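Excluded from the complex is one protein chain; the other protein chains are retained at their positions.
Up next, chain A:
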């Protein structure tokens, strides 16, 4: 009975954990990497 209770509380805390800030940081990093790649590609094309 106690075990079952613990499982549901873990599941609910994962569900409710707020990852908005992490998500924004990951997306900023992603945009920087894609931007750097296209920057290098643009240099290659323009020279």
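FYI, a residue touches a chain if its C-beta (ideal position, glycine included) is under 8 Å from a C-beta of that chain, and two chains touch if they have at least 3 such contacts; residues count from 1.
In this section, contacts and distances are computed from a predicted model.
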Next item on the list: Assign the chain not included in the display its UniProt protein name, restricting the answer to "Hydantoinase/oxoprolinase family protein", "Cytochrome aa3 subunit 2", "Putrescine ABC transporter, periplasmic spermidine" or "Carbamoyl phosphate synthase large chain".
Entry: "Cytochrome aa3 subunit 2"
Next item on the list: For chain A, enumerate the residues touching the unshown chain of the complex.
Entry: 11, 14-15, 17, 19-20, 22-23, 26-27, 30, 33-34, 37, 44, 46-47
